[in-house]
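Omission of a single protein chain aside, the complex is shown with its protein chains in their original locations.
Order of writing sets the chain letters: A and B. Residues in each chain are counted from 1.
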Amino acid sequence: MTVSSMTTTVDRAVAQSRVPANPWGLVRRALVYVLLSLAAFVSIFPFYWMVVGATNTSADIIKGKSSLGSALITNATAFFTQVDAVRIFWNSGVIAVVATVLTLAISSLAGYGFEMFRSRVRERIFGFLLLLLSIPFAAMMVPLFVMFSQAKLVNTFAAVILPTVASIFIIFYFRQTTKAFPTELRDAARIDGLKEWQIFLYVYLPVMRSTYAAATIIVFMANWNNYLWPLVVLQTAENKTITLILSGLTAAYTPDYGLILFGTVLATLPTLVIFFLLQRRFVEGMLGAVK
Amino acid sequence: MSSLKLTDVRKTYGKLEVIKGVNLEIKSKEFVVFVGPSGCGKSTLLRMIAGLEHITAGDLEIGGQRMNDVDPSKRGIAMVFQSYALYPHMTVRENMGFALRFAGVAKEQIARQVDDAARILALGPLLDRLPKQLSGGQRQRVAIGRAIVRNPQVFLFDEPLSNLDAELRVHMRIEIARLHKELQTTIIYVTHDQVEAMTLADTIVVLRDGIIEQVGAPLDLYDDPANQFVAGFIGSPQMNFLAAVVTEKTAAGTTVALPNHGGVRLTLPVTGGSVGDKVVLGVRAEHFGLPGAGDADLTLNIDVAEHLGSTSYVYANAGGEALVIEREESRHEASSETITVSISSGKAYLFDSKGARLR
Partner (left out) sequence: MAQARLDRRENITGWVFIAPALILLGLFMIYPIVWSLWMSFQVGKGMNLSFGGFANILRLTKDPVFLRALGNTFTFFIFQVPIMIVLALLFAVALNDSTLKFRGFFRTAIFLPCATSLIAYSTVFKSMFAIDGVVNQTLMQLHLIGEPISWLGDPFWAKVLIIMAITWRWTGYNMIFYLAALQNIDRSIYEAARIDGVPAWARFRYLTIPMLKPVILFTTVISTIGTLQLFDEVANFTAGTGGPSDSTLTLSLYIYNLTFKFMPSFGYSATVSWVIVVLVGILSFLQFLIARDRRTS
């Protein structure tokens, strides 16, 4: 038998095995598509609703109008007069970008350090940190607030960013993915004359791009959406983030949904852009973490 | 090009000693192969020479200088790894020039050295590709190229061919041998494959459990193994070992009886051993002769015969002892049930019960 005729036979066998052997298989397959389509619809509809809502008046939205309206300009004007949008988005952007860069730097260094330079003491510390993961933020919120007010840092970006920068979850994530980093690469770099920090910067970092991409999505979203701690620590309107401002608008007795949904579309855009830019790497990075 | 000297080198992890005092001198331009079963410490020893593992005790000298605490990049060594360890985000050219970049070498100089190395290994057309665009053999050549660029005094190879398929392995083996001739450098090469060791080495170092069992030229180890372990490890198929008992000592040598073969006797030109000792008789597969052609005849039951064309291997047994016999003209033996072979006393080895060679 020649190679080519063998592959066609194999292909045919595979093709046949794809056809469900009994009618139950067909039903099951149909059920899977129905289930997934329903899930996809439920997942996407609120996005559609949000965009459509930005073009409708508040009254229409509450009445459930789910087609495009003509109030987009009105909503936009209302939003930009009520909210100092440039300022607020700047605040959110600075906080999220600075926090993300610092978190990735500090947590990846730590994850690399824990995995590459194992010692009994550091293993103990790592185990202890994992235990801390279960302590809710609420438990440290009050002392943190007192600390920052004693340091006269309340109502500053530093107060929002600093407590989030060393993230145990991200350290854990980097340590897990570092397990897949080939140690021979590090040996080769050492023989090539690189110092440890150079190995991290010139070899580890570029090789682990996917891991960093995945972490970027997770950390950026967490910071962009962070609510409780900024709510506690940011007090004046000009320092607030878009999340806090929109939350304030929603809490009104009769919220203007048209205006809010317009702002919501704006607030969601950065996270969606980052998500779609890095999505492929994100899935790769997650794969690395579970291996 | 440089000589290398290990003096009572040891490595311990906590209480576990993995290298138990190694003394070894490697001459300049010599091709030395460390060989041994997995876990024998050969890779650890290589990594200690490279500076990737700390030397617990003892001295390492390269070119007459003590190197124990010298940074890996300053020992005058280059290393080729089992997994090639190419930087996946860099082109072949960048991979090869990476070490020089960090040694502060000028750009034009780096380019020249990379081009030179690429010419030696015929890597020219591949220089701008990424490692993932290369085949296994090409990656291996790039890894070697990266080592050459640094112009080292000593090349270290850590099982470099074990990730290649059989055909490519033979090809790369020849290429490495050619390279050694061309570059005239000292090479230390680690492998668990005794065929690689036999074909490549000027000197083979056989290791077991962190100690050196024997050092010597390939055929010296083959013809004159120091102990039962080396005798069994070097050579394929493995040397046959037959249980024996010393029955008589004469001027002609030591006479042994083989209890599993009807007590047949054989006198070897050996002075060691005393009457009554349980010993082991070693015979290589190709040293069994035709009936009556040697000093003792054995009749064995055939289990299987493998005919490879030029030679055949007959797997046979007697008294619970399994033996392999190599025959050049034996296609008919597939049909028979038994085979009779002879042993020549000049082509047999005797080992005591602890595995040491009796001479």
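As a working rule, a residue touches a chain if its C-beta (ideal position, glycine included) is under 8 Å from a C-beta of that chain, and two chains touch if they have at least 3 such contacts.
Predicted, not measured: the structure shown is a model, and the values here were computed from it.
**Student:** Write down which of A:Val27, A:Leu68 or A:Leu133 is the residue touching the left-out chain.
**Tutor:** Residue touching the absent chain, from the options given: A:Leu133.
**Student:** Any idea which of A:Ala76, A:Ile95 or A:Ile171 touches the chain not displayed?
**Tutor:** A:Ile171
**Student:** Residue by residue, what part of chain A touches the chain that was omitted?
**Tutor:** 18, 28, 32, 35-36, 39-40, 42-44, 46-47, 49-50, 53, 61-66, 106-107, 109-110, 112-114, 116-119, 122, 125, 129, 132-147, 162-163, 165-166, 168, 171, 196, 200, 217, 221, 224-225, 227-228, 232, 242-243, 246-247, 250-251, 255, 257, 260-261, 264-265, 267-268, 271-272, 275, 279, 283, 286-287, 289-291
Just so it is clear, only the chains that are shown with their structure count from here on.
**Student:** Approximately how many whole Å separate the CA-defined centres of chain A and chain B?
**Tutor:** So the centre of chain A lies 53 Å away from the centre of chain B.
**Student:** Note which residues of chain A are touching chain B in the complex, please.
**Tutor:** 182, 184-185, 187-194, 198, 203, 206-207, 209
**Student:** Once bound in the complex, which stretches of chain B touch chain A?
**Tutor:** 47, 50-52, 71-74, 77-79, 81-83, 85, 87-89, 98-99, 102-103, 146, 150
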